[in-house]
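With one protein chain withheld, the remaining protein chains of the complex are depicted in position.
Each chain carries a letter (A, B and C) given by its place in the written order, and its residues are counted from 1.
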Amino acid sequence: MNADLRTRLGSLRLPNPVVTAAGCAGSGRELAQFFDIAEIGAVTTKSLMLEPRAGRPAPRMAETPSGMLSATGMQGPGIDVFLQRDLPWLLSRGGRAIVSLAGSGAGEFGELARRVSEAEGVGAIEVNLSCPNPADPSGRHFADDAAQAAAVVQTVRSHARSDVPVLAKLAADVPDVVELAGACVAARADGLTMVNTLRGMSVDTRTLRPAVAGGMGGLSGPAIRPLAVGCVYRVHEVFPEVPIIGTGGVRTGTDVLEFMAAGASAVAVGTVNFADPSACVRVLREFTEALDARGVSRASDVVGAAHRPGTGV
Amino acid sequence: MNADLRTRLGSLRLPNPVVTAAGCAGSGRELAQFFDIAEIGAVTTKSLMLEPRAGRPAPRMAETPSGMLSATGMQGPGIDVFLQRDLPWLLSRGGRAIVSLAGSGAGEFGELARRVSEAEGVGAIEVNLSCPNPADPSGRHFADDAAQAAAVVQTVRSHARSDVPVLAKLAADVPDVVELAGACVAARADGLTMVNTLRGMSVDTRTLRPAVAGGMGGLSGPAIRPLAVGCVYRVHEVFPEVPIIGTGGVRTGTDVLEFMAAGASAVAVGTVNFADPSACVRVLREFTEALDARGVSRASDVVGAAHRPGTGV
Amino acid sequence: MSVAVGGDHSSTLLRRPFAVHDVKPDYGGTVEFLFAVRGSGTAWLAERRSRDLLDVVGPLGRPFPLPRDPVNCVLVGGGSGSAPLFPLAQSLRRRGCRVDFVLGATSADRVFSAITARRIAETAAFTTDDGSFGTRGRVCDVLGRVIEEARSDAVYACGPMPMLRAVTAVAGSHGLPVQVAVEEAMACGVGICMSCVIPVVGEDGITRMVRSCVDGPVFRGEHVRFDDVGTIPFDALGAPGWKGSSAARAAESARDIA
Partner (left out) sequence: MSVAVGGDHSSTLLRRPFAVHDVKPDYGGTVEFLFAVRGSGTAWLAERRSRDLLDVVGPLGRPFPLPRDPVNCVLVGGGSGSAPLFPLAQSLRRRGCRVDFVLGATSADRVFSAITARRIAETAAFTTDDGSFGTRGRVCDVLGRVIEEARSDAVYACGPMPMLRAVTAVAGSHGLPVQVAVEEAMACGVGICMSCVIPVVGEDGITRMVRSCVDGPVFRGEHVRFDDVGTIPFDALGAPGWKGSSAARAAESARDIA
C-alpha cells in the first residue's frame, strides 16, 4: 500500500508535503546532484531582495546542541538574477518553486511581488517577516509587530498575481504567535509558514567572544522542533482552515507526522539538509513508510490529528 | 592554581557561581545523596505556592532533541511545609537557599514574601514570573506583560526583608526580554534569573496525541542554551550593573564560562541534574579547570567578557 | 537503576530506568539487567559491546518487601516487568517461601527466561497474547487458578499499569495482599523531576501524588488508585478539589518532619 501524499496550500497543489525551507537549499541546483528535485513537494528559495546582497561577515555559523546558529545576512543574487537564471532552471527540471521574499519595507516587498508576478510558473510566494524593520529604531523584525507584519502581507497580496498563493512566514520568538497569525490572515495571507529561526547566541569558549560575527544569530535545527510544533498547534487550533507549512528541526519521517498532526499541511526541511543533502527524499520515504505502518491511506487525514481526541487516525 | 570563585548577587555572597535551577533539585535532600550540597553556590527551591499543590496529570514529560518538555504544574507541599521542614534541613547542612515563589496574583506573591521573611537564613527570593496570570483571559504568564511582571516584583520587594535580595525570573518567550528586564529593575529587583522554560509541544507519533498531558509543556535543556545566552547577553548589554543568574541547558564547565562571558554572575543547572545527579559538582569542577587552563584567577573577571573587544580575559 | 544512553554527545538527555535483574560477585561485582528494545535508547544499549562503559545510577527506590514468615508467594510479571521478579524469587526462596510464577508477554520471543523461572519456582505458568507460548491470553486468565492450586498467601507483580490493576483485583478477590512494582515514565529516577507521580492513598486515607521512583516503584496494590492514574483525583492533596484545613496541613507538615 502506498498512501495518497497529495496536499494543498491554498490554490497550490503539491504531489507530497515535503518541501525545502527558505535559505536551506540554495537555488535547488546544489541538491539536484543528490536527488531529482521534481520528486519533492517544492523548493523554497532563499529570501530574495531587490538588489544582490553580500550578507554578513564570517564566522556565520556555530554548532549548538542539536542545532546551529547562523547569520548569513541573506546573501543572494537579487530577485532579477533569480527570475532569469534560477527559476527557469528549476521549472525545466519539473520542480515547483515557492519564492521567498525579503524587503526592507512594505514598498520594497510590493515591488518584489510585482516582479515575481511577471514571471511564469511561480507556485507560491512566501513573505519572510523575520527581516529587520529599518523603521524600527531597535532593529526589530516585522514579525515583532503584528500590524507591521500585516501591512507587508497586504502589500504583497495586492501586488502578486491572484492565482499565486501568498504565505506569511512567522517567527516563534514574537509577542504572540496566534495574534500575529490572525493579523496576517486578516491581511489575506493564503497560508502560513512556521517557524523561522529564533534569535540566540553562543560564545566561543576559546576566545570568550560571540561565536557568530555580530553576536546574535538564528537558532535552527531539531533543538527548536518543540517550539515550532507548539506554534503550529496553537495557530491551527484557532485557524483550522488556514494551510500551514511546518518547519523547524524536521529530521525524519516521523517528524513530518508530528508537524502534520499538530496542524501542518506541508513540512519544510531546513538545517538537516546541511547534515544530509538527500534528507528531503529520505524524509519523504520515511514518512510514506510511517503512514503505511499506521494504515493511513491519505496524508491529509493526519492534518490536525493531535487536536482530535481518540487515536487521531 | 585555583581561581577565586566567589560571586555576588546583590547582597548575597556565594562561594561559587554554580546553583541549582528552580524545580530541578527537589528540596536539596535528594541530591545530597550524591554530593555535599554546601559545596555548591546555592540550592534554588522549586517554586512554592501558598497551598500544597498536586500539579498536572501524567504524562508530564517528553524527551526532545537535546532537551525535554515538562509540565509538572508546580506540584509542591506549599510554603509552610517548606519553611518548617525543608529550609531548616538545608541550613543544617550548610547549604544556601534561594527560595522561588509562585503566586496567582500580586497579593498572593506578597503574602508568600511576608511568610518567607519570617524565616531565618533565606539567601534570596526568586520570583517566578512564568506562572499563568489568572487575571488574563488567555492564560498568559505574568512575564508576557512587563507591567504585570513589574507589579509582582514590586509587591514582593516591599514585603520581603530588606537584606534579602529579590531576583526576578524571566522567560525567553516574551515580547521583549530587555523591556521586561528593565521593568523589573525599575520595580527594584536586585537581580534577574534568565531564563525559564519556553512554551512548546511535541506529539507522540505512536498515538498522534500531544506527548505531554494538556498539550503544551516547557522546553528546557541544552537545546535552549543559545536562546538563554542570547537573553543574558542582550540584557547585560543594557543593564551591566544588574546581577544575573544564567540558566538554560548548562551541562558542562565551559557552559558556565559561556553564560558568564555573556554577562551572568552565577549559573543555574536545571534539566541536566535529571541526567546526572552529581552534575552540579562536576560542572563546578570543570569550570574551575577551565579557568585554570585559561590562567584566569578570578571567576568574576569573566563576567561580561563577550561584550569586550579583544580576547576577553 | 537508571542508565544513561547515547554517549557523551547524545541528543537523548534522559536516563532509562531498568530493574536490577541480578547482582553477582563475579568479575569484581556484576549487575545484570534485562531489557527489550523499544525505542532509540534501548536500541543504543543493544549495540553496546562487552567492555564498553555504561553510566549507571542505582539502586534506586524501594525494593519488594519480604515476608517475615515462609509463606507461599505468586510472582506475576508482564513483558520486561518479569526482570525484577527473578532476584525477588531467589530472596523468597532463601527465606523458605514457596514461589510460583505467572509470566505474560505479547509473544513467545518476548518471554523472559522461561528456563530460569521453571528452575527457581515450584510452578511457572506462561501466557502470550498470541498463544505462541504457554496459554493464549493475559496473566489474569490463569492467576486465579495458580493462587488456588499453590495456596498462595501473597502476590507480587511487575509490569504495565493495566496488568497491575487487574492483578490487584484478582488478589483482592482472593483476600491476598499484593505488592506491585509500577513502570511509570521516569526522567530522573532520583526524586527531583516530579515526572513519575501516581495517585496513592496513604495510611491516613489521604491521596497524594507520589513519586514512583523514590516512594516506589513498589507499592501495596490496594493503595494505588489505578482508575485515576494519568489524572489528578479531585480529592488528592493539593488538587483543585482538595479542601485541606489548616489542621490537616499542620498534621501533614508534622508527618513529613517526623
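Here is the rule we use: a residue touches a chain if its C-beta (ideal position, glycine included) is under 8 Å from a C-beta of that chain, and two chains touch if they have at least 3 such contacts.
For clarity, every value in this text was computed on a predicted model and none was experimentally measured.
Enquirer: Quick one: jot down which shown chains the absent chain touches.
Expert: Even though it is not drawn, that chain still touches A, B, C.
Enquirer: With respect to the chain omitted from the figure, which of A:41, A:123, A:191 or A:222 is a touching residue?
Expert: Counting the whole complex, the residue in contact with the absent chain is A:222.
Enquirer: Kindly state which of the options A:44, A:66 or A:100 is in contact with the chain not pictured.
Expert: A:66
Enquirer: Kindly state which of the options A:4, A:36, A:51 or A:179 is in contact with the chain not pictured.
Expert: Of the listed residues, the one touching the omitted chain is A:51.
Enquirer: Of the residues A:13, A:85 or A:308, which one touches the chain left out of the display?
Expert: Counting the whole complex, the residue in contact with the absent chain is A:85.
Enquirer: Pick out which of C:40, C:91 or C:106 touches the chain that's been left out of the picture.
Expert: Residue touching the chain left out of view: C:40.
Enquirer: In the full complex, which residues of subunit B touch the absent chain?
Expert: Residues 65-66, 222 of subunit B touch the chain absent from view.
Enquirer: Using the document's contact rule, name the residues of subunit C that touch the chain not shown here.
Expert: On the side of subunit C, residues 6-12, 40, 44 touch the unshown chain.
Enquirer: In the full complex, which bits of subunit A touch the chain not displayed? Write them out.
Expert: Those residues of subunit A that touch the unshown chain are 23-26, 30-31, 33-34, 46, 51-61, 63, 65-68, 70, 72, 75-78, 80-81, 84-85, 213, 221-222, 271-277.
Here, only the chains that are shown with their structure count from here on.
Enquirer: By Cα centroids, which chain is closest to the centre of the whole protein?
Expert: B
Enquirer: Which chain has its C-alpha centroid at the greatest distance from the C-alpha centroid of subunit A?
Expert: Relative to subunit A, the chain with the farthest C-alpha centre is C.
Enquirer: Ranking chain pairs by how many C-beta pairs touch, which one is first?
Expert: Summing C-beta contacts for every pairing gives the maximum at A-B.
Enquirer: Centre to centre, by mean C-alpha position, how many angstrom separate subunit A and subunit C?
Expert: Here the centre of subunit C sits 46 Å away from the centre of subunit A.
Enquirer: Whole-Å distance, subunit B centre to subunit C centre, using C-alpha means?
Expert: 34
Enquirer: Per the centroid of Cα atoms for each chain, what is the distance between subunit A and subunit B, given in Å?
Expert: 33
Enquirer: Could you check subunit C for residues that touch two or more other chains and list them?
Expert: 11
Enquirer: Listing for subunit B: what residues touch at least two other chains?
Expert: Correct list: 65-67, 221-222.
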